[in-house]
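Here is the structure we will look at, set down as C-alpha cells.
A protein chain is absent from this complex, but the other protein chains hold their places.
For reference, chains read A, B and C in written order, and residue numbers begin at 1 within each chain.
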Amino acid sequence: MKEIPKTTSSILISVIGESKASPTNEKYAEQVGALLAEAGAVVVCGGMTGVMEKVCKGAKSRGGTTIGILPGSNNVDANKWVDYPICTGIGDARNAIVVQAGQAVIAIGGSYGTLSEIGHALSANKRLVGLNTWDLDTNRLNSKHMVICQTAVEAVEAALKF
Amino acid sequence: MKEIPKTTSSILISVIGESKASPTNEKYAEQVGALLAEAGAVVVCGGMTGVMEKVCKGAKSRGGTTIGILPGSNNVDANKWVDYPICTGIGDARNAIVVQAGQAVIAIGGSYGTLSEIGHALSANKRLVGLNTWDLDTNRLNSKHMVICQTAVEAVEAALKF
Amino acid sequence: MKEIPKTTSSILISVIGESKASPTNEKYAEQVGALLAEAGAVVVCGGMTGVMEKVCKGAKSRGGTTIGILPGSNNVDANKWVDYPICTGIGDARNAIVVQAGQAVIAIGGSYGTLSEIGHALSANKRLVGLNTWDLDTNRLNSKHMVICQTAVEAVEAALKF
Partner (left out) sequence: MKEIPKTTSSILISVIGESKASPTNEKYAEQVGALLAEAGAVVVCGGMTGVMEKVCKGAKSRGGTTIGILPGSNNVDANKWVDYPICTGIGDARNAIVVQAGQAVIAIGGSYGTLSEIGHALSANKRLVGLNTWDLDTNRLNSKHMVICQTAVEAVEAALKF
C-alpha cells in the first residue's frame, strides 16, 4: 500500500512594503522574490500592488510559490502573481497576520502600513530584515533590531539564516 | 525575452469541521480532500486535527495543495499534511477568515467552532455545503440555505458548481 | 491624601440579535436592555440597528450604560443609544469580539451573524441564553447548551446567574 507523503514543511518568508513603490524598491522586491524562490522559500505578502506585486512577480519568474493575505473579501483584489489569495475581510488588522505567517520578515521601502508591520514583527520576535526601509529610532530598539541590508542578496541571506 | 507566467487563479474551497472527528466524518473528510485535489481545487481549512487533518491527508494522497489557517502563532501546530500553515495569532476569530478564504465552504460534522463558521459563511453569502453536519433551523434560513449532501462526491460537486 | 477609587468591576452582558428585527424581537430587546440596566449590568452589542439598537434604547431608558462594537471604522454608524462606540475595522470578525466581551450572552431573534455569535459563545464556554432565537440541533450540543427563555425577565435572570 502506498504511503501518503507528509508535507515537508515549507519555509514561509513575509515580505512587506509600500503599495506605491519607487522604481528602486520595485527592483529590490522583484529580486528578493526571485532569490526567495530560488532558495525554495514561499513568499507571503499582503497580496496587493507595489512591493507586494513585484515580490510575487519575482518569485513566479523562478517558479516560486506566492501567498497574498488580503485586507478585503474579494480575491480579484490580489495581484496577478499571487497563487493563493487569502481573503480576510479584517482590513488593516490583517497586517498582524502577514507578519505572523512568516518565519522571518523582509521590509522593502514602506509607508505607514509597513511601519505597523515592523512594529508587529518586533513584538512577535520575528527575524526582521530591512532594505531601504524605515530608519528606526535606535534609542527604543533595546535588545531587538532590524538587520539593515544594502542588496537583495544580503536581505534574503539574512532572512534565511535561522 | 521570456514572459513571466501569470498565476491561473486557483479555486480555494474551505472545509470546516470538528477537531475530534468520528470515524464516519474522518472518512468523509479524507474523501472530500481527495476529490477536491482531483478536481484541481486547493483545500483551505483551520489546519488542526480531526476533519481538518483528514481533509488535508486526502488532498495530499492525490497530490493536492493544502492551506491551514491556524488560531495560534506557531506553525508546528499545523497537522502534517498542511503545505502552507498561516499562523494568525487571533484565536477563534480566525474562523471568520477560514470562511472568507474559500470560494465555497463544505461543512463535515462539526462542533461549536463549525457552527460559528456556518454562520459566517451564510453572512458572507458563500456557497455552503453540508455533509453530516448541524441541522439548521429552517425557520431562520430565509432565502439562504446549506446544500445538504449524503456523500463526499455530492458535496464536492455541489461546492464546485458556481 | 485622597485615595483614587479603583473600579468596581462592571458586569458586561453581550446581547446579540438581528439587525432587521421583528416587532416581537424589538420589544424583547428593549425589555432586556431595561432589565440589564436596572440590575446594574452594562450592555455590550454590535452597535448597529434592530435588536442592537433596541437593547441600547432600553438600557438608556433606565440610565444604563451601552457599548457598541462596530464592524467598521466610523463611529457615526453606531445607533444613537450607544454610549461608547468601539470601531474595530475588522468586519464580521468582530462578532467573535462581541461575544468575548460579555460575561454572558443573550441571543434575541437573529439571522446569520447571530448564528456565528452563538457558535463563538458555545466555543468560548460563555453562559448563553436564548429568547426567540435559533433552534439549535440538540444532537450536536453535547454537554453545552443554550438556556431557552420565554420572557425578557427570565432571560436576564438566567444571564446574571453566575
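The working rule: contacts are C-beta pairs under 8 Å (C-beta built on N, C-alpha and C of every residue); 3 or more make two chains touch, one makes a residue touch a chain.
Because the structure is predicted, anything quoted here is derived from the model rather than measured.
The chain omitted from view is touched by exactly one of A:A37, A:A96 or A:L131, namely A:A96. Screening A:I4, A:A39 or A:L115 for touch with the missing chain picks out A:L115. Touch with the chain that is not drawn comes from one residue among B:A78, B:A93 or B:A159, which is B:A93.
Against the chain not displayed here, chain B makes contact via residues 73, 88-93. Where chain A meets the missing chain, the touching residues are 90-93, 95-97, 110-120, 122-124, 134-137, 139-140, 142, 144. Although one chain is not drawn, its touching partners on chain C can still be listed: residues 4-7, 9-10, 12, 42, 44, 57, 60-61, 65-67, 69, 73, 75, 80-90, 96-97, 100-101, 103, 124.
Basically, only the chains that are shown with their structure count from here on.
The chain with its C-alpha centre at the largest distance from the centre of chain A is C. Although chain B and chain C share one sequence, what matters here is the overlap of their interface residues, and that overlap exceeds half of the numbers used.
As a whole-number value, the distance joining the C-alpha centres of chain A and chain C reads 39 Å. Averaged Cα coordinates give chain A a centre that lies 26 Å from the centre of chain B. Distance between chain B and chain C, defined via averaged C-alpha coordinates, is recorded as 30 Å. Shown for chain B are the residues in touch with two or more other chains, namely 90, 96-97, 124.
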